[in-house]
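Provided herewith is a single structure, encoded as structure tokens, for subsequent inquiry.
Note that one protein chain is taken out, while the other chains of the complex remain in position.
Each chain gets a letter, A and B, in the order it is written, and its residues are counted from 1.
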Amino acid sequence: MRSDGDSSGFSACVRRAWYVACASSELRDKVLARTLLGTPIVLFRGPEGKPGALLDRCAHRNAPLSVGRVVDQRIECLYHGWQFGTDGRCLKIPGLCAEMEQKIARHVPRFAVLEQDGFVWVYATPDVDPQGKPFSVPSLGEGGVEVRRIVQVESPLHAALENALDVPHTAVLHRGLFRGVREPQRIKARVSRTAEGVQAEYLGEPRPEGIGARILSPSGGVVTHFDRFILPSIAQVEYRLGSEVHFLVNSICTPVDDYLTRIHAVISFRTRFPGWLVKILLNPVATRIFKQDAYILKVQGENLRRFGGEHYASTAIDVLGLQIARLLRRAETGAADAEEAPEEWSREIELDV
Amino acid sequence: MRSDGDSSGFSACVRRAWYVACASSELRDKVLARTLLGTPIVLFRGPEGKPGALLDRCAHRNAPLSVGRVVDQRIECLYHGWQFGTDGRCLKIPGLCAEMEQKIARHVPRFAVLEQDGFVWVYATPDVDPQGKPFSVPSLGEGGVEVRRIVQVESPLHAALENALDVPHTAVLHRGLFRGVREPQRIKARVSRTAEGVQAEYLGEPRPEGIGARILSPSGGVVTHFDRFILPSIAQVEYRLGSEVHFLVNSICTPVDDYLTRIHAVISFRTRFPGWLVKILLNPVATRIFKQDAYILKVQGENLRRFGGEHYASTAIDVLGLQIARLLRRAETGAADAEEAPEEWSREIELDV
Partner (left out) sequence: MRSDGDSSGFSACVRRAWYVACASSELRDKVLARTLLGTPIVLFRGPEGKPGALLDRCAHRNAPLSVGRVVDQRIECLYHGWQFGTDGRCLKIPGLCAEMEQKIARHVPRFAVLEQDGFVWVYATPDVDPQGKPFSVPSLGEGGVEVRRIVQVESPLHAALENALDVPHTAVLHRGLFRGVREPQRIKARVSRTAEGVQAEYLGEPRPEGIGARILSPSGGVVTHFDRFILPSIAQVEYRLGSEVHFLVNSICTPVDDYLTRIHAVISFRTRFPGWLVKILLNPVATRIFKQDAYILKVQGENLRRFGGEHYASTAIDVLGLQIARLLRRAETGAADAEEAPEEWSREIELDV
């Protein structure tokens, strides 16, 4: 049971924020149904192809608009043919003789929409014109290759984010694929508050010893590695091996429901090999890693659900998890970020990888 | 979780009323399980073939009586063989040596039953001998042909009733089958309170232009059209085209559960064609219309459920919907109908069909 602006159940989701509702290529001349923070939304393209996002409920008899069709850049309800523009206003009521009055009760709540970087971004609070812009997907510039993937994990948003930015699990859950082959080596992580969230910079990290890393950088070399959480829902991992290898993975997460997260991953890289070759070589490894993560997130999510919530213990090497949860809670309640000076926030920890 | 007389969840259902539990032909020498307003009921035939209806729960260890059998015109529980008559009294307890005392705790709540017009009607409040009679299904008299159909729609009772009596959706949802082909034409509807509910009479309505109407009345002619809601759960549509075509559709609805309604439709007609021919011609059209209605009611019901209730906007051409809901609520709470004089109640509205 969800109402228009209900946030019950979402203990750590920011409702006053932009999320990816779908890839631009998924929204063509047909309506598209999506769920965002538990709220059913219908997407369609209006005048000049601009996308609109309305609550997926006709104002009249509450049929889902997503079973309707697009007519004259409006969405038409299948039941009685009421038509709505991308602004949610009712523009036609078949059979009604009176002048079309703009009664507010006949409007459908609408969500601000912005098409950017190949994504349709939707602002999760209805009937609001937000000041801020969605996250701008960075590019590696010339020579960069980009791959996009959409995956769903049956897990709460913050568990998915923590997983995407967590180092220690890679040597266990992904043993042999990425880390966990050789003897652990002590490194440092510098954790600091950034303007948009929190980041960890790993210092002294050896080249990952998995198959993937050996292919890309046979000679080893110095590793630069950043993990960044960017509010409200982006996990960014950046790797450089020497000067020739550069990887940037943006996992742009959409909280679908309490226990379902949709991830639009944008993987950008630059290596000394042609892009198509790297894709062929890395694809099987990436697929296995993802399947392992999706599995553990699913069983973790099931456990959180059957135990009725979280009961976590953390250690120093849970580098970003607690910060992600804390920042989400703060952002959710609208606590001013200004109170907190970024400087207070930098500290170093040690871990064995 | 339901108890015997619990009405929770049913926001607009009259419990002190008769409903069709099944067609007479469905109840033979075996037990039959049915649900009425969320209450599980078991039906069987007792002495002289008279139907009985008991709560589907043995008084002893609460096994469902509907997995038992009929023995000596009594229903026998499969577990310990307790036997009950159509009045709910326990008549046999195998193994018990003492005299059979008529302890009330050993009775099963029973529901008044009346077999009439080929239906087994059950009064939805247990252990009550109701004053009133069930709805009497009207007949068209000599030359009339009758067709019966049982269909289930996954929708609340009042949504199913409104759908059955709603004109505007026919030009959209059923476009081309019934209405919605030619240019809309302005007509009037006179809405008035009747002794048993509310009706709409359509004035100046042209012959419906769909396939069905063209077959039946190729020459057109004056249309007489009434839509009637008859408390607590009957939707009646009456059409006359000239003097030779007469259609009367009684949709006798049974609220099975909050979001499930069973409809016993009795379609009576008289035309200048033989009945078998009309059946052959109209059957495919009727089937398509029903499928479209069942689909929209299902997705509407799903939406009401996921949004936690209704959030309707209405216009003047929602001719009967609000009245149906209002009369159901009044009847449910037992508000005296007498307060309201039928005269207060007649008014005209315009619509384009």
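Throughout what follows, a residue touches a chain if its C-beta (ideal position, glycine included) is under 8 Å from a C-beta of that chain, and two chains touch if they have at least 3 such contacts.
Treat the numbers as computed from the prediction; the structure is a model and nothing was measured.
The hidden chain makes contact, of the residues A:H169, A:R288 or A:R329, with A:H169. Residue positions on chain B in contact with the hidden chain: 1-3, 40, 56-57, 59-64, 67, 77-81, 93-98, 103, 105-106, in rising order. What chain A contributes to its contact with the hidden chain is residues 159, 162, 167-169, 171-173, 184, 186, 296, 299-300, 302-308, 310-318, 321, 350-353.
We take it that only the chains that are shown with their structure count from here on.
Here the spacing of chain A and chain B, counted between their Cα centres, is 48 Å.
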